[in-house]
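The complex appears here without one of its protein chains, the remainder shown in place.
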Amino acid sequence: MKIWSSLLAVVALVLIAWLGTGVAGLYTVFGVGIPYLAFLIFALGFIYRILKWGRSPVPFCIPTTCGQEKSLPWIKHNKIENPSGTAGVVGRMILEILFFRSLFRNLKTEKRGDKLGFGSAKWLWLGGLAFHWSMLIILLRHLRFFLDPVPSLVRGLDGLDSFLQIGLPILYITDIIIVAALLYLLARRLFVPQVRYISLASDYFPLFLLLGIVTSGILMRYFLRVDVVSVKELALGLVTLRPTVPTDIGSIFFIHVFLVSSLFAYFPWSKLMHAGGIFLSPTRNMANNSRRVRHINPWNYPVDVHSYAEYEAEFKEKMKKAGVPVETE
Amino acid sequence: MIYGGKKIFAGLFIFVVLLISPFLANIGKADAQPNPSLNTPAINALATKQCVGSQQFMRTYHMQLLNQWRDQALRHGEYTYVNSQGQKFTISLENTCLKCHSNEQQFCNTCHTYVGVTPYCWECHQKGATQ
């Protein structure tokens, strides 16, 4: 149910784009209106979600410490895994965001007879990293459609990504990697029993959607060719706010664009916001310095306390008998 | 009230700037659509200005056709290409394509530069070899 509904949703999106352009000829809607709308939803939605998190304070200093604290000068302090200040936190966040440090620790727990064993389990880390880095490179590569002249950085990236020189148009390495990574991520969701048990429709949908985007992109580049010059004219038109609507681009292009628009519009309202959330995660972005620097809780309020006076009032005689000094006679 | 507002707004500022950077980068730039030139002596001398395929086909598929030509010529020793009209052409970049399109700068490069493509034709072929 969760799986099929997600897959069907993506198929429906493909059909909508195909019918909308191939049959109904709504090129302006699918080439201009929807991309603009999706972009706005993404930008505003992303900001809204971040601000919503921002409205909740961080009342306590709760970093998860994963290494030796800064204490005595002769004990080696783990500056990254247990940061004591901003520099360490920045280092920790960089490792976390760019290299998925925590996921790199992943272990596999296995029961062998009456014993437990812990084995290395780096595949999830590798698959996740492969997907995210490919995604980033592909995103940056697409800047060649939005910038004129194409910056040398983008050209260089393009060249690196296609240095194998297989086929024409030259095969991008990231195209292969991202498909493999997405299929791996989908496969573990489908076939690892625990992961399947915890998965929701909102876990499958983005995977199918991304696979749809990647597949349509690959089809368009390598098989169902479209005229790249027209594509760039459309893309440049969008970013110069002078949209033109070429009608001579195949439906595969509009399917690709519509799926990407769907991803943009879906992004802020879904788990994909982990992309923004990671920056705000208090167990990672705080320094473990709460004994040195007082962390302020903005809603700290006075509470009822059982005072010493009340305590002594109750136990005075017993305290005196035991030789414990008291305040009042 | 946004707690940790300075950092959050700084982060969002960077996010927004990155997001709209393609818009910003294009401000004040005229649309410069590529206009590949067909003005070469060889083309001007043609009675009917017709390439090996239709203009639409060539725009979209020329790289695949060239790739196919290369494989046919170098791997299978076939040097004749028959197009959809039944016309025959000699498979040769330098002697067929470039014979007409001798203006690489004004023809090939206009679009390639526009969409950021770097063809690797010239890693083997020599520019202007026919001249």
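Order of writing sets the chain letters: A and B. Residues in each chain are counted from 1.
Here is the rule we go by: contacts are C-beta pairs under 8 Å (C-beta built on N, C-alpha and C of every residue); 3 or more make two chains touch, one makes a residue touch a chain.
FYI, contacts and distances are computed from a predicted model.
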item	value
Options "CotJA", "Ech hydrogenase subunit EchB", "4Fe-4S ferredoxin, iron-sulphur binding, conserved site" or "ABC transporter permease": UniProt name of the undisplayed chain	"4Fe-4S ferredoxin, iron-sulphur binding, conserved site"
Chains on display which the left-out chain touches in the complete complex	A
Sole contact to the chain not displayed, among A:Gly33, A:Pro57 or A:Pro246	A:Pro57
Residue numbers in chain A that touch the chain omitted from display	1-2, 5, 49, 52-62, 64-72, 74-76, 78, 81-82, 84, 96, 100, 102-103, 105-109, 111, 114-116, 118, 124, 128, 188, 192-203, 269-271, 273-274, 277-278, 280-284, 288-297, 299-300, 303-308, 311-312, 314-315, 318-319, 321-325
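Keep in mind that, in the parts below, only the chains that are shown with their structure count from here on.
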item	value
Chain A and chain B: spacing of chain centres that average the CA atoms, whole Å	35
In the complex, chain A residues that touch chain B	42-43, 46-47, 50-51, 54-58, 143-150, 154-155, 158-159, 165, 167-170, 225-229, 231-233, 236-237, 239-242, 248, 276, 279-280, 298
Complex interface listing, chain B residues touching chain A	1-5, 8, 11-12, 15-16, 19-20, 22-23, 25-26, 29, 31-34, 56, 59-61, 63-64, 66-67, 111, 113-118, 120
